[in-house]
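Omission of a single protein chain aside, the complex is shown with its protein chains in their original locations.
In this document, chain identifiers A, B, C and D correspond to the written order of the chains, with residue numbering beginning at 1 in each.
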Amino acid sequence: MIVSRGIHMGWLLRENAAALGILVSYDVAVTCAYLWLHWHWLSIPLLPLPLLGSAIALILTIRNNAAYARWWEARTLWGAILNNSRNFARGVLAQIDDAALAQHLIRCQIAYALTLRCHLLRISNADALASYLPPDLAESCAKAANVPMAIQAAMGRALAAARLGGKLDTVAVGNLDRTLAAVVDAQGGLERIKNTPLPRQYSALPLVFSRAYCVMLPLGLVKGLGLAMPLGSALIGFMFLILNEVGLDLEDPFSNNMHDLPMKAITRTLEIDLLQTIGAEEIPPPITPQAGILA
Amino acid sequence: MIVSRGIHMGWLLRENAAALGILVSYDVAVTCAYLWLHWHWLSIPLLPLPLLGSAIALILTIRNNAAYARWWEARTLWGAILNNSRNFARGVLAQIDDAALAQHLIRCQIAYALTLRCHLLRISNADALASYLPPDLAESCAKAANVPMAIQAAMGRALAAARLGGKLDTVAVGNLDRTLAAVVDAQGGLERIKNTPLPRQYSALPLVFSRAYCVMLPLGLVKGLGLAMPLGSALIGFMFLILNEVGLDLEDPFSNNMHDLPMKAITRTLEIDLLQTIGAEEIPPPITPQAGILA
Amino acid sequence: MIVSRGIHMGWLLRENAAALGILVSYDVAVTCAYLWLHWHWLSIPLLPLPLLGSAIALILTIRNNAAYARWWEARTLWGAILNNSRNFARGVLAQIDDAALAQHLIRCQIAYALTLRCHLLRISNADALASYLPPDLAESCAKAANVPMAIQAAMGRALAAARLGGKLDTVAVGNLDRTLAAVVDAQGGLERIKNTPLPRQYSALPLVFSRAYCVMLPLGLVKGLGLAMPLGSALIGFMFLILNEVGLDLEDPFSNNMHDLPMKAITRTLEIDLLQTIGAEEIPPPITPQAGILA
Amino acid sequence: MIVSRGIHMGWLLRENAAALGILVSYDVAVTCAYLWLHWHWLSIPLLPLPLLGSAIALILTIRNNAAYARWWEARTLWGAILNNSRNFARGVLAQIDDAALAQHLIRCQIAYALTLRCHLLRISNADALASYLPPDLAESCAKAANVPMAIQAAMGRALAAARLGGKLDTVAVGNLDRTLAAVVDAQGGLERIKNTPLPRQYSALPLVFSRAYCVMLPLGLVKGLGLAMPLGSALIGFMFLILNEVGLDLEDPFSNNMHDLPMKAITRTLEIDLLQTIGAEEIPPPITPQAGILA
Partner (left out) sequence: MIVSRGIHMGWLLRENAAALGILVSYDVAVTCAYLWLHWHWLSIPLLPLPLLGSAIALILTIRNNAAYARWWEARTLWGAILNNSRNFARGVLAQIDDAALAQHLIRCQIAYALTLRCHLLRISNADALASYLPPDLAESCAKAANVPMAIQAAMGRALAAARLGGKLDTVAVGNLDRTLAAVVDAQGGLERIKNTPLPRQYSALPLVFSRAYCVMLPLGLVKGLGLAMPLGSALIGFMFLILNEVGLDLEDPFSNNMHDLPMKAITRTLEIDLLQTIGAEEIPPPITPQAGILA
């Protein structure tokens, strides 16, 4: 996620240099063809442009609103995982007297959050498993298709064993289980966003339409603007391309690029909070933005 | 659901070839009539077109937003069924010592999800019943009008019997029942979306208006654009028709076509997860997209 | 509620024949006055029309979105009543051993739903009371201002008596009471929608503005369109009138007309489900659409 | 709240006579100055008007949507107070055997709702306190800054005393307390809406911009419309002023004017329902609309 406030014209131009380059070249080519080659058939009257523009604005609005809603829902769900992990840790420490068991459960919860991030990004989770789980559990969980879910299941089994062993009463198990269920619900929501892309029509159409618009724009403007055409045409075309780009950036919040949710920072916060809770000695530093990007 | 990213101009043209063909033929006919037959009365001034366009944009926005909200709500409800089924399985295994009963309940829950999909699509559920329910229960459930609801009722009776038989205490029954009630709520929501179509006016008007617009567009543009008219007119008209199409695709998410929610994949995920939980031996493979479509 | 898919141009024309007739007559009159009587002062420049159109589009969008949200919220609340009635019946049968009492409670719940519909539509509920309540209870409930609420109160008293008589424990009463409270909440929401109309300004302004627009439209178009004016002007004016109509249809979902929620079908579904649950012999048939309308 | 359906052109004109008068006078003055005094420098070309109009439409849409959402949220919160008061009364009667205590609690809840209305409107609550609370409690509550909250606190103390005196068990207290907490939440929401106005920029800008628009409109239209200008200009300007007015009416739903939520009617409904529940003899009549306004 970009956190730097310094995203202004310079940044925009750099990031979209390729698209802008093609756009300007095309605009210049049309201008030259019209003014010096006298290909006057290139010019078309202006009217269809606003009609076209309103259709594009319509679909861009729907798409960008939906993409932003997905992004913010994903962020809210990660927030729910963070909150409920803290509630779980507080509950475990207040209700379980066996310190080793309490530590084990809280370390499992850290491993859960770290592997959930890996699961969503489809990257290796070996580090997270090795650092926070006992070797045999790490090994058995690593084989599961859904690693975080396997860790949750192991935690459920540990709680059930504690209840049978008399270390926890029914009410306490019920409370902890409700917190875990809230975490499972949030994970389900994140997987839903990951596995159900925005309807492809909403992803693809704005791009197709924006490009068609950029092709027609100089043909409509060349007669009126003359030599100034490439400037005006590129500015307007660039705006629509950028708006489309913003929607694409947000519509999949787990895609391993700089527009992702800062999941590394979120899970690190959770790691630090929970490790402090159990008095761990080595605590990793918080994640800070690198060149304006928070991972 | 379409998952392939490759939906670009080519795909759009192929899918909508018929509509586009009619549109272009009509545009060409108008051009010919105007330019060669000199039917100049065909041309109308441009002004009404933007007025018309804004009315269409208005209703298309309302309709497409509502259709997308229905689609995403349906997806979220299926996610709730998936989450609560997992929670139910975890709860059953943790709280019921009788392994046969636990297995029976979890297999019932799989049958529930599979028949719910069939129920929404109005297709045969014989396979699901035969695979996961004991023959007598399968037979009695098959007769019910609402098969998934009948399976739920049977599960409720099994839980009540277990409580009477002393295999479960009141608190545990309460917890499991709350999870089942959450599943019933989600099913109720899915049936609501299935049985209550978007107000028909919102379904029908955009189509009627878009077609009227496509008829008037070439009459308005022919004088100004001349030979280039079919291109511009077809592009704009095609956009409005496509936007209408996107809304129609999303407004009923259970209609047995390629824009449906991927219910087969969702229920298969649930099947695999729950079968693994009870250590089943034969586990079906996950559903993968076929030619870019996930069923 | 209209469920037939066949609402196309023909249907629209028939339903709105009066408005359309007045509109076309007026448009023709203006055309004649301008072309044959040479009342050229009738013609006004075009500019104010788009300005006017954008103000109307603005308020129509706000109004129609709000009306649709009211309609869908009402449908969702009826869904909640349906779901919670099923949950209540399942809970009653699983937890109450006295079969007569269980039947009585479930029949009360059916009477509740049937009278709630009557209450919202302000129609007679004599049938519902006579069919499902014992005569003395039916008589006492019939006198209440809020009949469904009186039935609920009677159910609450029956549950309290059962608890005092030792037929139900505290936890079970608590569970059943929570379900009834969810039903009361949904009823409260339905009464809120019934008793609090959309702010009257939002109801009245679109109509006033649309009519003003229809009056001005032909004056603006007559100079440019000539003989073709009645066609273009009627089409655009008709669109705005129709859009206003759609909003009016949805903004009050309980008004005894064909745009109402299908409350008869919903309560019949509930009736059938609950009667089957208690093994009743005479079960009424489901409601089916009549001429494309589901009541 | 206006409930009469008869708000049409006549009503609008009467309510906004002053604004309309100024508007028309100004339009006529511009027309005269242009046509008879030949102040041709008054006329400005038309182009900036649509640009200006779209900026105003933009902010009006955002503001009016937000204002409507505030109004409907406030209505929903009052609905929650009504529902939970009914649930509280049902719970009190079912679980407390001491009839005097039960009556006291229910009368407190009536006083709570009545004083909450007074609290939100900043009006005297002497009547409500005198009618429903014992004199000493009324006196002590009257001194509190937040009277409804003081009544709730007294109810909490009465419940605690009942529990200590053995008249209520822990579970029952927990259930009643949850209902009271839901009422407190709803009150918190109402105070939030009361104390946090819509961002002042959103309140003030539409007015400033609409007025600027009304000033510029005749200058832009006078050349083209001539003598007909005051009509067209006043109509368009009036629309924007009215749209702004609607937003202002809704944005503060507790401001002692005719656009307020019908809090008197809501609390009266609650009063009647709860008094009937405890078999009171004197029951006030329901509030009915006066001249189309429900207070």
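Operating definition for what follows: contacts are C-beta pairs under 8 Å (C-beta built on N, C-alpha and C of every residue); 3 or more make two chains touch, one makes a residue touch a chain.
Bear in mind that the values here come from a model prediction, so they are computed numbers and not experimental data.
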item	value
Contact with the hidden chain (one of A:I2, A:L121 or A:A158)	A:I2
Residue in contact with the excluded chain [from D:S54, D:S124, D:S140 or D:N256]	D:S54
From D:L105, D:L133, D:M149 or D:L243, residue that would touch the chain that is not displayed	D:M149
Interface residues of chain A (partner: the chain not displayed)	1-5, 7-9, 11-12, 46, 49-50, 53-54, 57, 60-61, 64-65, 68, 71-72, 75-76, 79-80, 82-83, 86-87, 90-91, 93-95, 169, 171-172, 175, 221, 224-225, 228, 232-233, 235-236, 239-240, 242-243, 245-246, 249-250, 259, 261-262, 272-273, 276-277
Where the missing chain touches chain D, by residue	44-45, 47-48, 50-52, 54-56, 58-59, 61-62, 66, 144-146, 149, 152-153, 156-157, 159-160, 170-171, 174, 177, 181, 184-185, 188-189, 191-192, 196-197, 199-205, 207-209, 212, 216
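Convention: only the chains that are shown with their structure count from here on.
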item	value
Inter-centroid spacing, chain C versus chain A (mean Cα positions, whole Å)	39
Distance from the mean Cα position of chain D to that of chain C, given in whole angstrom	24
In chain A, residues with contacts to at least two other chains	none
Contact graph of the chains (line, ring, star, complete, other)	line
